[in-house]
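Only one protein chain is missing; all other protein chains are in place.
We just call them A, B and C in the order they show up, numbering each chain from 1.
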Amino acid sequence: MSAQFVIFGLLAVTSVATALAMIFSRNAVHGVLFMVGNFAAVALLYVLLGSPFLAAVQILVYAGAIMVLFLFVVMLMGPEPAPLWEHIPGQRPLALLFGLLLAAGLIAAVNVEELTGVPGIMSQEVLERLGQPTALAQTLFERYLLPFEVTSLLLLIGMIGAVVLAKREKHELQAERAPREGGAE
Amino acid sequence: MIVPVSYYLVLGAILFSIGVTGVLLRRNAIMVFMSIELMLNAVNLSFVAMSRALDSLDGQVFVFFVMTVAAAEVAVGLALIVAIFRSLGSADVDDAHVLKG
Amino acid sequence: METLLWALLLVPLAGAVVNVLLGRRLPRQVAGWLASGAVALAFLIGVMATLRLLALPAEERAYVTPTLYTWALAGRFEVPVSLLFDQLAAVMVLVVTGVGFLIHVYSVGYMAHEPADYDFRRYFVYLNLFVFSMLLLVLGSNFVLLYAGWELVGLCSYLLISFWYTEPQNAAAGRKAFVVNRVGDFAFALGIFLIWSAFGSVVYADVFEAVGGVAPATLTAITLLLFVGCTGKSAQLPLYVWLPDAMAGPTPVSALIHAATMVTAGVYLIARASALFAAATSTSAIVAWVGVLTALFAATIAIVQVDIKRVLAYSTISQLGYMFLGVGVGAYTAAIFHLVTHAFFKALLFLGAGSVMHAVEHGAHHAGEHVDPQDMRQMGGLWERARWTGITFLVGAAALAGLPLTSGFFSKDEILAGAFLEGHVLLYGVGLLTAFLTATYSFRQFFLVFAGEPRSEAARHAAESPRVMLVPLAVLAVLALGAGLVLGWPPEHGIIHTWLEPAFAVAREGTKAEGGAGLSPMTLLLISSVVALAGAGLAYGAYVRKAVDPAALSVRFRPLYVLLWNRYYVDELYALLFVRPFFGLARFLADVVDKLVIDGAVNGVATVTAGAHALARRLQAGYVRVYALSMVLGALLVLGYLVYWGR
Partner (left out) sequence: MNTLGFPILSAVIFFPLLGVLFIALIPSDRPRTIAQVAFWTAAIDFALSLVVVVNFDATSAAFQFVEARPWITLFGAPVITYKLGVDGISLWLIPLTSLLTAVAVLFSWGSVTHRVKEYYILMLVLCTAMLGVFTALDVFLFYVFWEAVLIPMYFLIGIWGGERRLYATLKFVLYTMAGSALMLATIVYLALGMSGQLGTLTFDVQAWYQVFIPPTVQRWAFLAFALAFAIKVPLFPFHTWLPDAHVEAPTAGSVILAGILLKMGTYGFLRFAMPLFPLATQELAPVIAGLAIVGILYGGAVAFAQRDIKSLIAYSSVSHLGFVMLGLFALNAEGMSGGVLQMVNHGLSTGALFLLVGMIYDRRHTRLMRAYGGLWKVMPVYAAFFLVVALASLGLPGLNGFVGEFLILLGAFQANRWWAVFATFGVVLAAVYMLWLFGNVFFGPVKDPENAHLPDLNRREVLALVPLVALIVVIGVAPNLFLAPIQPSVQALVDRVNSAVMVMR
């Protein structure tokens, strides 16, 4: 058992535990916090896989920006009066059952034996070679230049979409303002 | 000794399934959304692991793209949730079951 | 010659077109004279063309113009647009344009009181269009052009019958005329189809040449179908019902279209296709019998009618029946001869009737009294008040009655003689009986209108019509009086006979006069004279001398009288048999079959689908998580398949 296994085990347990905690947490704010933990654990796994750059990005984008957004929205909407009962019959047991079945199926599909049989490629040497941000940059800006640019467009569209959606229609505003003005008089 | 790739894959599978379960269980739209992020993360993990196993950078590049898409998705998705919340007064996905404004 | 014929055809059309396009800028009288001028020009051209024809030897008097253009060419079906001008066409052209011109002139006066300029113009546009259509019918060199003209004259008839369209019954009469004619045309069209499939052509020349090569049964079918078409257009049993109603139109229209020209189109058609009819002997017999029975049938109705125009309408039906008797027994020349004289005297009678109505209306206006200007019971004593109208009307009545030496006398007798000499004694007998009735009712009409004392204020104040109406009357009176003698004397060898005989040479070949019961034509002539005089005498006795009281007779034979008065209830019968069932069927189909059965089936499919989707809808509750659940289920199934069977 190398240290790597120990670290992997710890991180794996942490990530699974935080994930479970997240989906079962009653309070959305708690959920967000568990999720930050989960993302952090995954980021550390990236480090373990020799991708410090991705790990950094993971922390910055996910645990940082995205989570802040989530938290912001959760706060904006306030505490939710979450009803405990489930009004779709059979939803809960089926959800759990399907989740388990899916996990089982996926694990079976991973076909453990075949992959464990060939650990050779994933050597320390490979890890170090591929871990370099320069190598990643080279691939990204040479082979995947066009998709990369398209992604930027996607982000722009996402931004515009968010703005449009968040913008209130003129008549909505008026409808909202009118009674207020009436009240002031 | 390096942790075999299959371990990562199994972990990814478990995380993914948890995400799916979350989507199926939770009624709060934000929680559903977060569960989706969980699934994306699980996939990312598998990508990185396979990238190592196959000695190719493509997997990592994909992780990159997934993150970008996730960011865009979060921006639009959250805006949608806010819009729905504004019009329905709730973020419960089950409350939004009629196609009517 | 070619240019001449095309000009002949197109001049009336040009008149109509000019009136449509420029009419609004012209004074109304100009529009009327323009139309009349167009027909006059056509008449002159017709005369010139006839003279050209006359210059040719008798056997070559059939001129076919080169094809102007091919109207239609589809597969093997070809219709060339060309005109045929032969002896028969020449006679028809002269009658149509000649009588047509007189009636146009008369109309200028008759329609002068039409309040709206627009309607005045419209009237003359229709009239010109009619002359064009009739000329197309007569001049066309094939069956399709004839059919085109045939339908177009029907259209003009429709438009002119419902000319005063604000009265709903006029509109209904027009529609009735068109629809009944369409029923006839339906058979006519089938006849053309059969001609084409039997002969491979619709051009007269091709068809008549090949008559020998076609099975007699086919010929019988063709001719029967054509004849059904004729019963529609020429108002024979059983499709005559539209003609009495057609009197709703202006009186000059009744004269031109529903007496002199259009209704004789059927006779023309059979004369034109005489080669076919002569070869189909059984059809010819049917034609003759339908003709003679129609003649008798209509004459019996005419004898009790009191509407001045209706009497004339039934007499027209009756006289057309004579013509069909003529063509049926093979006396084509006689039939056409009668067509010509009938055109003269019947146009005269109608125009005279119009003049009478004009006079009575004037009187009614003067007396401030409202009378139906067509009701003969309200007239009487007009002889003093409208002398010229009276004289001309008398001439017309005499010709209709067939009094000796008038035009009707010669032509009608020739038809009867033809029937007799061909050995159809029974036909001859019925024809003779009808001749007697004809003389009776025509003089009954004359005496009711003109003799005795006025029976209403309107009649008392009646006044003569303007000169523009009287001049055509006078011209027609001269023609009605003299045409028979000029054209038809001596019998069988008059001008018209020598002129027309070559046209019917083919048809006459097979039939040979067998000389019925050994009576000579002169004897027959004598019998006809006696019968006509007897009929006229009966009318004189009943309505002037009052030797016989018609009222008492009508009481005595009440059932018969009621039957005749109600015109044998044929209109009612048709309403019961065809019109009302059709209304009911249409309603039933529209409201029940279409809405409930067919659309019901369609909507039923929709309902079943809707029921099915009510079930499916449970799954589509709109809950996102239910969708997600099913998605995962699907993913699981795929996954399971891949894991267990995919290796």
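Just so we're on the same page, contacts are C-beta pairs under 8 Å (C-beta built on N, C-alpha and C of every residue); 3 or more make two chains touch, one makes a residue touch a chain.
Nothing here was measured: the structure is a model prediction, and the numbers come from that model.
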Shown chains that the omitted chain touches within the full complex: C
By the document's definition of touch, the residue of C:99, C:160 or C:194 touching the omitted chain is C:194
Out of C:18, C:64 or C:172, the sole contact with the unshown chain comes from C:172
Looking at the whole complex, which of C:534, C:590, C:608 or C:642 touches the chain that is not displayed? C:590
Give me the chain C residues in contact with the hidden chain, please. 69-77, 118, 144, 147-149, 151-152, 155, 158, 162, 165-168, 170-172, 174-175, 178-179, 182-183, 185-186, 189-190, 193-194, 196-197, 582-583, 585-587, 589-591, 594, 598-599, 601-602, 606
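Definition applied: only the chains that are shown with their structure count from here on.
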Considering only which chains touch which, how would you classify the arrangement: line, ring, star, complete or other? complete
A-B or B-C - the one linked by more C-beta pairs in contact: A-B
Mind checking the centre-to-centre distance between chain A and chain C? Centres are C-alpha means, answer in whole Å. 93
Per the C-alpha centroid definition, the whole-Å distance linking chain B and chain C comes out as 89
Counting in whole Å, what is the centre-to-centre distance of chain A and chain B, each centre being its mean C-alpha position? 5
In chain C, the residues touching two or more other chains are 621, 623, 625, 629, 632
So which stretches of chain B touch two or more other chains? 20, 24, 27, 94
In the complex, the residues of chain C that touch chain B are 621-625, 628-629, 632
For chain A, which residues are in contact with chain C within the complex? 88, 91, 94-95, 98, 101-102, 105-106, 108-109
Going by the contact rule set out above, which residues of chain B touch chain C in the complex? 20, 23-24, 27, 32, 93-94, 96-99
